[in-house]
Structure formats: C-alpha cells, structure tokens
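What you see is the complex with one protein chain gone and the rest in place.
Order of writing sets the labels: A and B. Residues in every chain begin at 1.
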Amino acid sequence: MWKSNKDTAWRPASGTRQRIRDAFLYCTGDMTEFRKLMNEKPFAMQLVEWSFRGMAQVIMVDNPLSGVLVLAALLVESPWQAVQGILGLLASTFTAIIIGLDSTEVTRGLHGCNGMLVTLLMGVFSSSGDWYWWLLVPGCLAAATCTFLHSGLRPLLDPWDLPVSVFPFNTVILLYLSCTGSTNPYFPHHPAERPVAPEHSNNTHLQGLQLLQGVVRGVGQIYACEELWPSLLILLAVLIGSPLLCIHALLGSGAGLLAGLSVAVRCTWLYAGLSGFNGALGCMAVGGLFFKFNWKTHLLSITSAFLSSYGDIALSNLLGTVGLPACSWAATLTVSLMLLLTAHNLSSYRIPLGRVMFPETHQEAQAHRAGADMHSTDV
Amino acid sequence: MWKSNKDTAWRPASGTRQRIRDAFLYCTGDMTEFRKLMNEKPFAMQLVEWSFRGMAQVIMVDNPLSGVLVLAALLVESPWQAVQGILGLLASTFTAIIIGLDSTEVTRGLHGCNGMLVTLLMGVFSSSGDWYWWLLVPGCLAAATCTFLHSGLRPLLDPWDLPVSVFPFNTVILLYLSCTGSTNPYFPHHPAERPVAPEHSNNTHLQGLQLLQGVVRGVGQIYACEELWPSLLILLAVLIGSPLLCIHALLGSGAGLLAGLSVAVRCTWLYAGLSGFNGALGCMAVGGLFFKFNWKTHLLSITSAFLSSYGDIALSNLLGTVGLPACSWAATLTVSLMLLLTAHNLSSYRIPLGRVMFPETHQEAQAHRAGADMHSTDV
Partner (left out) sequence: MWKSNKDTAWRPASGTRQRIRDAFLYCTGDMTEFRKLMNEKPFAMQLVEWSFRGMAQVIMVDNPLSGVLVLAALLVESPWQAVQGILGLLASTFTAIIIGLDSTEVTRGLHGCNGMLVTLLMGVFSSSGDWYWWLLVPGCLAAATCTFLHSGLRPLLDPWDLPVSVFPFNTVILLYLSCTGSTNPYFPHHPAERPVAPEHSNNTHLQGLQLLQGVVRGVGQIYACEELWPSLLILLAVLIGSPLLCIHALLGSGAGLLAGLSVAVRCTWLYAGLSGFNGALGCMAVGGLFFKFNWKTHLLSITSAFLSSYGDIALSNLLGTVGLPACSWAATLTVSLMLLLTAHNLSSYRIPLGRVMFPETHQEAQAHRAGADMHSTDV
C-alpha cells in the first residue's frame, strides 16, 4: 500500500536505498512537507508552487510535481498551448488574489485550474493558427471571468456541500465560443463536431490497437491533448498523486470507450479519446476522491463513468447542432449528482467536502483507526 | 360524496347490496386496508403490489387496482409497450432497493413510475419496430438512471418542499434520444414533430367529434397511448382512485385543446391528444392533489392547465428544432411553480408534501373537523 509503509520498517535497507525511498515518499501524495517549506519563501516562489498545484487540480491531484509533468505534457503537445495555459492560470489566480478570495483555496490552486482550462480550449478551437498573440487578450478576460463565476457559484452550491469544480470553465468556454462564432474576423474558431456518425458511414472495421491508445488518449483529453506521449505524461502525473486515481482514470476512459462503441459514435472520436475523458473524470472523482474506497463505491465509480460518457455523447450531439463542444459538462453534472445521492447504502461513504484528501491518506487513516479499535478491544 | 357515506347509514340495504358497497369502498381510494393485508405476504407478492401502485403513480393515484387497469390499457394499445413498461418499472424499483432508498417510497411505487415512463417512451420513439429485444438493454439502464436521478434530486428540491415527480423521466428520455439520434445503427428513433403547423396548411375544417375524442386521448397520452379504448381505461383508473382527479384530468385536457386551438397547432396534434396531456397533469396536480379543494384552487388548477399547455407548445416547438419531444416538462415545471407560490390567497391552501393524500380523504377530514367544531360550539 502506498505510503502505509512510512512508519513500519519495510526491509533493512542500505543508506542509499533508504534515501531514495524517502525522496520518493516526499514527492508523492499532496507533498505537505514541501508546502510547509514553501510558506517561508518569497511570494514569487510561492506563486510558482500554487500555479503547479493549479495545473494538477484539473486531474484532482494537489501536487506541484504533477503540475510540472502536466506542463511538460502541454509543451510536448504544443508550446503555444502551454503558453496560453500558463497565462490563463496566472490571470485567474491574480484575479482571485485581487478580489480577495479565500487564501487557502488560492494556495491549493483551485482558481487557477479553471482559468487554465479556458485558455487551453480557446487555443484548441481557434482557427487562427499558433502564435496568434491577440488571442491572449480574450484569454485573460475569460480566465478572470472564471474566478468571478467561481466566487459566485460557491454560495449557490454550499447548502448541498457540492464543489464548484469546473463549472466556471464549462460555462465561460461556451459563452466565449457562442460570442465569437466561427466566422468572427478577429477570433474565429472551428465549430465542434458531433460524435454521431454520418449516415452510411462504415464503422465496422475498428482497429484494436488504436482503440487501446484511445483509452490512454482519453486521459490526455482532459487537457485537450490528443497525442500519445503527452497523455502518458499526464497519466504519470496522476500516478504520482495517487495510484488509485490513476487506475480509476484508465477504468473510466475504458468505460467511456465502451459507451461510445455501444451507440456507434464516429471512429475518429473513439481513436482521439474524445469519448473517454468525461468517463475518466467521473470515475476518478467518485472512486478516488469524494467517497471512501470499497467495493460498493468502486461499482458506483464505474456507474458514474458510464453515466458521464453517455451524458457527454448526448450533450455533444445536442450542442454540436450549434457548433459548440460539450466540454466536461457531463462529468461535472454526473459527479454532482453522485454527491447528492441520499440512498443510505452509498451516501454513508461520502467524505464531507472539507475533509477530502488523497484516497491513500484516507485508507491509512482508516487502517490506523481499525488498528486502534482492535487494540482497545484487546485490552 | 365519495367515501363520506362510510360511517353514516346510507339506506337500510339488503345484505348483498351492503357487501357490494363494502367491496366498492375497499377497492377505491388508496386501498389502505389492502396494503396492511399485503404487509404479511411474501416479498414477491408485495413486489407485484408495489409495481401496480407504481404504474398508477403517473396519474397521481396510489391504488394497485388502477395499476391493473393501466396495464390493461397498455396491453390493448401494444403488448410490446406493456412488456417494456413492466421491465423499466422493475429495473428502477430494484435499483432503488439495491442502493437503499427510503422503503416507504418504494412500497408506494414512486421510483417505479419514472422507470416505466422512460421505457414506454423509448419504445414509442424507436423506429426499429415491435419486439426488437435489444431495446430492453438501454431500457433497463435508463430506468436505473432514473432512480439515481430521483435520489439525487431529492435533497435539491427538499428545501422548498417540492416533489421530485417526473423530473427524472423527463431528463433521462431527452438524454437517451440525443445520445442515440435518429440515424443510430443500433437504436434509431423517429424525430419528434413540432406542433406548429407548416406554412400554407389548411387548418380550417376541424372536426368536432375528433376534437372531443382528442380530449379523452389527452388523458391516454400521459402513458403515450393514442387509441381511444386504452385512454378510456386510463380514465377509469383515475376514477377509481379519485373522481375529483378524474374531473380535473378531463378539464385539463380540454383546456389543453383550447390552448392548442388558440395558437393554431397542427390538427393531427389536436386529434391525437398531444396538446392535452400536459394540461391534464397540471390540472390534476393542482386541483386534486397538492391543494385543498375549493373554488379558488379550482380556478388555480385551470390556470395551471392553460400554463402547462402553452408551455408544452412552446417547449415542443423549441426542442422540436433538434428533433426532441417536450414530454411532460411543461406540466412538471408549472406544478412546481404553483407549489412555490407565496401569494397568501393561494399558498394557504397548499398541503405540505408529507400530508398529501387523496382529495376525498382531505374533504372527509375537513368535514369531520367542521362537524367537531360545530359540536364543540353547540356545547
């Protein structure tokens, strides 16, 4: 078990081995000790840490090293996209600082992630080509708007203890794309394609290897990365944060692929991983973050993955009629639904929002508590 | 007055007459005594009772005999639809039991009704023809999703004491239809038609008799039944539960017809009763279920019927542009609006959700209370 070896002797290791293990444990999970270390550093360095945490918050990981890997993935995919993402992240973080939002959230990078996603997607959909610098102006405005929406949605969702998550990103990107339209002279963009296959298309010869790659690419598509290598880097970023999340990401992406196959979406959609990223997000949030992990919540996380994927296909078909993408609406709504469930077989495993941590930390705490209980009954 | 004769001597009846009357009273209303009787029976028999209650819950009746009549109506309309409905009902009820929802609601069939409606509508819109068995797979999944939505919407609506009613069905059917689309190779469906008449159509020669039949068919359309005989059976099912509900169903359907005429919808739409079922639902809920009956709430129920009908035409026109039906969104939203009203001339007659019963029971209770008051003032 991840991290649970911390206190117990694992094996009488040599000095070097021990140091490697310590460094490994230091870099994984949410890196609490690194955060403590950074608290005394100057503002600029802290901002860098917050930004890297913000980059990783999209995949529900609160680890600056994962953020570094995500940035590497974006650079491999397209340096222009990486520049845009960084700018959006900074714009929304600064807005949060200026209007005076809760500083704990700022330090955890929760405001940055929405801004980064918006600017990334604006770059992906833009049809002006790379290094069209004017795009940074609406990018900054959109990222700042995300922070306003985040602050305004909080009191709306609070009575039900729901996270704001990526609602602001999803709203702002749709507004931006409808505002400019595909024929805009300054900021034109490609209209989004619908997943539904055109009539009389021949979908029968699916290639197994490409489908398997589609599962991995589904995880990359969370950051709009379509290439294989960036996707693998992003998968590694999840793994560093929490192996349980990583498994659920792949499971969810696979479930999304199956959902796509079952309603015969276009094969390019499947190969690019577009059918998988909502499933991955829905599966990760339920299986690794907001619920205590056991076989019941594991089944729930797979249910959530399928619901997110089918919902995404439905919304993509609907919004595609006006040329808009469905982004991660389906996953965000499905996860909110799962968190609202009152059925007592499931809701009893829900972790209150204020106590959400890494799944491994929870497992450890649970094991610790169980051990203490056993001890007390022994006496 | 229905049932109010229970305690008073009606007329010195012969034994047979008395027995018929007793049997009649036993079978009408919500059949509380039958429910008590079933509590000691094995699970399978209880499940049958719950299912029949679930079938009748769509028309806001909590009576297993009404469920039997509804099933008969579905069988007359199309045996394949009946099979689908039963399967959806069972799928959503079992999901509710498995995830551990409130057992009182399960026994009253509240979860079954959403599942049944979804599978019924999936069958009606499917263009694969009858007895296409593969359709049962998405049917079961959709029905199970309804139960999840029901459980998740409950805490959202609770602060305002609103019922979940058929929100899950309306959401899931739209998602299913947008997910598959009309050209899907596995699960194709007919696109929904818009109520607006095509230009240059000749709508002037409406036939009176067909319009009158449209009023009755409007009640049948609650279960997507277009034929006359099934509609009459469904009307009878309402009558058994509560005559007041039955009157309001016909009134509401008639109001829907008038609304349709006033904005000149297609005559086939009027004849098929498609303009009436939202009005019927809106009228029944306000006039017979959620408000104490008097002339003010009677007027409100007719207002609700007109609002539901106009809302349905508007939403059908809107959703029809992407080939989707408006189902019962308009009625569900209108009834929710009526329940939210704070105007003190109306809100004082609202019955809190936990005490909603058959209108006749309320009347009886009111009469009883009035009698007690009179008695106490006499003394």
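The rule we apply is simple: a contact is a pair of C-beta atoms (placed from the backbone, for glycine too) under 8 Å apart; a residue touches a chain by one contact, two chains touch by 3 or more.
None of the values given here were measured: they were computed from a predicted structure.
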| item | value |
| --- | --- |
| Per the touch definition above, residue among B:Ile313, B:Ala331 or B:Val356 touching the missing chain | B:Ile313 |
| Residue, one of A:Phe94, A:Phe125 or A:Tyr176, that touches the chain absent here | A:Tyr176 |
| Selected from A:Ser51, A:Ser66, A:Thr93 or A:Thr145 as touching the chain missing from the view | A:Thr145 |
| Touching residue (missing chain; options A:Leu156, A:Leu206, A:Leu228 or A:Leu299) | A:Leu156 |
| Absent-chain contact - pick from A:Asn39, A:Ser127 or A:Asn184 | A:Asn184 |
| Absent-chain interface as seen on chain B, which is shown | 159-160, 196-197, 199, 203, 262-264, 303, 306-307, 310-311, 313-315, 317-318, 321, 336-338, 340-346 |
| Absent-chain interface as seen on chain A, which is shown | 96, 98-101, 141, 145, 148-149, 151-156, 159, 174-176, 178-181, 183-187, 322 |
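Following the convention adopted for this analysis, only the chains that are shown with their structure count from here on.
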| item | value |
| --- | --- |
| Separation of chain A from chain B, taking each centre as the mean of its C-alpha atoms, in whole Å | 41 |
